[in-house]
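All protein chains of the complex are present and in place, except for one that has been dropped.
Chain lettering (A, B and C) follows the sequence in which the chains are written, and residue indices restart at 1 in each chain.
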Amino acid sequence: MKNIIEFLKKNIVPIMFIIICSICVPISGFSVTYMINEVMTRLTRNAFLILSLLIPIMAGMGLNFGMTLGAMAGEIAIVLVSDWQIWGIPAIVLACIFSIPISILLGLFCGKMLNMAKSREMVTSYIISFFMNGIYMLLMLYAMGPIIPIKHTSIKLPRGYGIRNTVSMLNNRQCIDNALAFSVGGVKIPVLTLLIIAAMCLFIIWFRKTKLGQDMRAVGQDMEVARSAGIDVEKTRIIAMVISTVMAGFGMVLYVQNLSSFSTYSSHSNVGMFAIAALLVGGASVDKASIGNVFLGVILFHTLFIVAPTVGTKITGDSMVGEYFRVFISYAVITIALIMYEIKKRQQKSNAGKLLAEAQNKEEQ
Amino acid sequence: MKERIKNIIAEFGISRLIIVGFILFMFALAPVSGNKISTLLSNVANRFAWNGLLVLSMVPMIHSGCGLNFGLPLEIEAGLLGVTIAIEMGFTGNEAFLAALTIATPFAILFGTLYGFLLNKIKGGEMMIATYVGFSAVSLMCIGWVMLPFKNPVIVWGYTGKGLRTMISIENYYYEVLSGFLRFKLFGVTIPTGAILFFALIAFGIWAFLHTKTGTAMTAVGSNPTFAKAAGINIDRIRMLSVILSTWIAAIGIINYQQGFGYVQLYTAPYSMAMPAVAAILLGGASVNKASISNVIIGTILYQAIVTTTPNVINSLINLDISDVIRIIVSNGVILFALTRKIEEPKK
Amino acid sequence: MNKRRLFFIAGTLLAVVAICVLCFIIGRGHTLYLDNKSIENTSYSSYNAIDLVYKGEKVTTLAARERSSISFTGQSVTITLGIKKSKSSSVEEKTVTFKVPYNMDGIVINLPAYLDGADESVYMSEFVSMAIVDETNVDDEVPVTDEFAIEGAEEEQ
Partner (left out) sequence: MANNNAPLLEMKNIQKSFYGNQVLNDINITLNEGDVLGLCGENGAGKTTLMKILFGMEEIAETGGYGGEICFNGEKVDFKSPFDALNAGIGMVHQEFSLIPGFTATENILLNREPLKRNVISEVFGDRLNTLNYNEMTGRAENAIEKMGFKIDPKMVIADMPVGHKQFTEIARELSKENLRLLILDEPTAVLTESEADALLQSIKSMSERGVAVIFVTHRLEEIMTVCNKVVVMRDGLVVMDTRAEDTDVKKITKAMVGRDVESVDNKSVGTDETAETIMSIKNLWVDMPGETVRNVSLDVKKGEILGIGGLAGQGKLGVPNGIMGLYEAGGTVVFKGNEIPLNSPRKCLDSNIAFVSEDRRGVGLLLDETLEWNIAFPAMQIQNKFLKKLFGGLIKWRDEKAIKEVTDKYIDELQIKCTSSKQKAKELSGGNQQKICLAKSFALEPEFLFASEPTRGIDVGAKSLVLEALRKLNKEKGVTVVVISSELEELRGVCDRIAIVSGGEVAGILPASKSSEEFGQLMVSKVI
């Protein structure tokens, strides 16, 4: 009985979500194929991004709210590539390659900053994402055009410099999804994207077996012991951050190729926040996350995401309630996960007292 | 003499010197760009009166060691509830202001107690959780604004008659009730005396509180919690008190902000209220566990100066609407700077 | 950084650069504009009707004075034309390939001139978009900065 309660306590968030989904989905009245189709597209769209969160958790840096930096790098690369009128899969490949140097730069900056704010990584990475958002806007609104040559009017703002609010992806929309896609019973299965995501999972599993992966796990659990064993803690944490940012860059490119257009100035901050919420819904915690959490999380979180507005309208007759309910659920999930992590951290300290009391009356008998 | 200058600079902090230099540079450019310095200054004075209290609400929690109060949006909701209910009950003109304050107080105490109880449970991880508690509360309230049974046509959506509007003008309610009071011109600069007096009153209240027995206990809890515990202080009770105090000031602060700004902003407006207030108090020289009233005053003036002068000056000079970007970079840059400072642990 | 490592790194860099160049070439998008118009004071006059078939799929039939476009990636494009010179003549199939210079986004081909054997300078010209500045969404000016992912729900998440 004890370990059942333990199991329940540990996975309170996924269980809660399963219950909510099982209530909302029937109410929404969507057909099964529609649901599966929707969840499949969102799964392929977001999975890569959420996978990029695993490495920093493994290295003990908590939830990487700074992943929006990687997303920004991906967006900058996409904008450049579409300005050079490159279409289809070559455009996606080029965008990924071009996002690497930018991601590395941003990852280094973020890693250095987090090393200066040890024990406060998450808040700092959260603020870094806003700070970098400011610099990103400076770059996109004022530097693109005069400094970085942008030819096409479809991308440039009418005033001649700066990038439009929304950049269209029409000429390379779903180019990867459709590549080897086939549909089974009305559900489109984008095989190539799934292959890419599977390759990423293999990389993470393989990475855990490398020396660097082992060092990261050691640093994540106890920095002092790792340092006394000779591991360069600072460098390892920075590498973890760089890898995560590069992966987030790729994830963003994959995410954007699925849409017909993306909003240059806001989609990266949405993406970051919803990826973290999805991961936590999958049962991950601030110091432990597995690939299983990613997929369970994506499916559960996005099922609710699809269903919420319609359920909201059905219950309250106002579609806005569904929208707000969706945003509330994401924030609530992150809050609960953070609170449980802090409480669990303080709990280990307090049960030593009980042992002593038991030891004493054992002595008396 | 050189020695004195050196420790003034160290005391004032190099980063703040850069920002002050930047602002002076802006003021120097003002005449060239065609706006009068006096209008700029009155702008700063006006916005100081609006935001002063919101920044002041940071002090109690930083003082008692709860860290930077990113949960400000939750506290602002208490104030918004006070206003909407006051208007719903038909108060108009200046009584609406007083009614809003009185109604907001019970909500502030309720929200403060819940929020304080939660923060006591998670000592150490306050800042991150406060942020998301704030956001959850605001998004929950968005649902609330739609569902709660408000009838008064002034504030309810015109066509559906259900759910509150996002922006409610308080033109004939308590607009400028404080700022307008004894307003006078000091060689061209309009000073909203009423609002500044209101701020001064609350600030004096805080200053006085910090001189009382419980106030001293709160400072001790902030600077070394184990010392306070050894001296018999009930840490959780003091932290709870600081959170309730901060919630109450924030609730009052948002109502004061509205009387200056002229509109009540509901739904998603509170989201973006936390960052400016945190940036302002850090700009004033506060650290993650030490903040004083002078930090609030200096910080708010500096921050508002940046936010108001840069757009007017730069726009007219090189007609580039860059102010929004600069605001984001500066405010988040300052917070980042504070977070990466090493706060010396009491043990070291 | 021993010799061996340097060799491998150089190898990978080269491979990456090669991939980029390849992508630039095969990925470069162009648009081919086809006119079935006569050109004044020349002998080339529009045909009765020309069918356009691209990659086995019938794109459209160009009547006189009509223009249509095909967008494609890569430097050259092959299309088959079903040409009816006049109302009564039979349809003559002809497969043609056009090479597009790298720096041009789009080129305009005047079919009658091309089919009647005119030289390149006559039948081909660069397509210059009239830089139509659509005043419609001028409110682009104000960047939508949704700092807190609040309007997260607006574009299909």
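The rule is short, and it goes like this: contacts are C-beta pairs under 8 Å (C-beta built on N, C-alpha and C of every residue); 3 or more make two chains touch, one makes a residue touch a chain.
Worth saying up front: this structure is predicted, and the values here are computed from it rather than measured.
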Touch partners, limited to displayed chains, of the chain removed from view: A, B, C
Touching the absent chain when the full complex is considered, from A:T33, A:S119, A:S183 or A:Q214: A:Q214
Touch list for chain B against the chain that is not drawn: 208, 211-213, 216-217, 219-220, 223-224, 226-227, 229-234, 290, 346-348
On chain A, residues whose C-beta touches the chain left out of the figure: 206, 209-212, 214-215, 217-218, 221-222, 224-226, 228-231, 350, 352-353, 356-357, 359-360, 363
Where the missing chain touches chain C, by residue: 4-5, 8-9, 11-12
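Going forward, only the chains that are shown with their structure count from here on.
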Chain whose Cα centroid lies at the greatest distance from that of chain C: B
Centre distance in Å when chain B and chain C are each reduced to the mean of their C-alpha atoms: 56
Chain A and chain C, separation of their C-alpha mean positions in angstrom: 37
Shared interface positions of chain A, touching two or more other chains: 130, 133, 137, 141, 327
Set of chain B residues in contact with two or more other chains: 135, 139, 275, 324, 328
Sites on chain C touched by chain A in the complex: 16, 19-20, 22-24, 26-30, 71, 73, 105, 129, 131-135, 137-138, 140-141, 143-153, 155-157
Residues of chain A touching chain C in the complex: 42, 84-91, 93-94, 97, 130, 133, 137, 141, 153, 157-159, 164-165, 171, 259, 261-263, 265-267, 269-270, 272-274, 302, 305, 309, 323, 326-327, 330
For the chain A and chain B complex, residues of the former touching the latter: 113, 116-117, 119-120, 122-124, 126-128, 130-131, 133-135, 137-138, 141-142, 316, 318, 320-321, 324-325, 327-328, 331-332, 334-335, 338-339, 341-343, 345-346
